[in-house]
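Please read the structure below before turning to the comments.
Rest of the complex left out; these chains stay put.
Chain nomenclature is as follows: A and B, assigned in order of appearance, with residue numbering initiated at 1 for each chain independently.
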Amino acid sequence: MKIVVAIIKPHKLDEVKAALEAFGVQGLTVSEASGYGRQRGHTEVYRGAEYTVDLVPKVRVEVLVDDADAADVVEVIVKSAQTGRIGDGKVWTVPVDDVVRVRTGEHGVDAL
Amino acid sequence: MVSTVAFLSFAAKPDTGDTAWVLASAALVLLMTPGLAFFYGGMVRGKNVLNMLMMNFITMGLVGVLWVIVGYTLAFGDGGALVGDLNHWKLNNTSGLSGTIPVLAFVMFQAMFAIITPALFTGSIADRIKFGPFLAIITVWSLLVYSPIAHWVWSPNGWLFKLGAEDFAGGTVVHANAGAAGLALAIVLGKRKGWPREPMRPHNLPFVLLGAGLLWFGWFGFNAGSALGAGRTAALAFTTTSTATSAAMLGWVLVEKIRDGHPTTLGAASGAVAGLVAITPACAFVTPFGSIFLGLLAGGVCALATGLKFRFGYDDALDVVGVHLVGGVLGALLIGFLGSKKAGGANGLLYGGGFTQLGKQAAAVGASVVYSFVATLVIALIVKAIFKGLRVSEEVEVEGLDINLHAETAYETLTGGSVRASVSAAAPKADAEVSA
């Protein structure tokens, strides 16, 4: 089992979700995040005092997948999240020892 | 409210100053219901805030219409000792003057009282009532409980008016009444899932303070407007309202500081409201200096009274009993102590008036509270039987009333396109509807 983690631009979430669904992924978990990287942030001004905000809003997507699907899922995400502009994000894969479905107690691939 | 003799003089011209003040006051009292909506809305959990706002706003819709059709005439139609007749239904015969102001100005000023009274008890039923039964209860309650009690106390024909009980701006008619009804409803509804074990913290305290600010502002219309004119009485009512409210805030916060160790913003807001409630019946009957004591006492007593629900085990979610029932009764009774002829009322115990006025006050507030409690209980049980239950299901209670009853979410997260905003818009039915 693997967990694929993706940091993407917020407005790309719907497309990524749709692409993963089309691929056959049955579930995923999403959370809000902020990213720092090549993409520059923006400047805010309050009563003349300037602040540089260097964190950019991002969305974090986690997908548990069978080992065999990992590479494909990564590719599906990369394709659907791509705009070609700086700040599109990263996708990485981490090994998972085991997965359990809370509702049933099923383990492994059955838990997905 | 001074006597509301609907003396109709069609030819006479209204006093423009008095009319201006009563119209302004009516607008101020109207604003109190949105104020209350935020006072309460900030106190519930985020998943139920829209339901709380909705209960308050829809009361403005429902009672606003009911009042002009039949509520007003049941309260202020001549009738007998118990209820008004139908002489003014649909606002018939209201084109003249009432004292120095147009009758319609009086009708509207009173409309806002009729609206806010049931709105007050939305605080006790928070987080768990179905919307249909709520509407049914409000409708019936407004006609069978609010209008009669208003008639008893404020109509020259009402039996409590004739008794000589004093209730300048509605301590009995509005607050004790709403508080008693809130208690009855909380008992019939039962406790919220998890109460009092699970934490149910206010989700937005700034909203609570916004609501308190709007309530305080509007309450000047409520109390000083009840003079039905812009003169010395209005100025006195304005003064005691301001002073008692300030003092009650200090009283409540002081109790907190001593008991809990910290003065809280929720306490400051609650104290102000408790003071406003308690001074309401008394505002034109006590001196400014007397109102300081009344306020301090109201703040302190209500702060302690919010603990009653834990002791007796009824889930009065936002303390309608602790603030409105206790505060309203307290204010009504304190007239019997602090009332002063110099201010405009009968002398109370402390001003050498003996027990007479105190007795009248106790009788009036007692009768009103008992009637309100019993009648509300009966109404709630009948509505419960008709609607097969008053409460939402457990799942809905856990998941939140907003998405389930109103198909809405109060707050969208900032990052527009993300997380919660991840929705797919269906072809809006609105479209289909219109094209059909």
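A few comments on the model shown:
Following the convention adopted for this analysis, a contact is a pair of C-beta atoms (placed from the backbone, for glycine too) under 8 Å apart; a residue touches a chain by one contact, two chains touch by 3 or more.
Here the structure is a predicted model, which is why all the values come from computation and not from measurement.
Just one of each chain type is placed here, yet the complete complex contains A x3, B x3.
One rule holds in what follows: only the chains that are shown with their structure count from here on.
In this assembly, the C-alpha centroid of subunit A lies 50 Å from the C-alpha centroid of subunit B.
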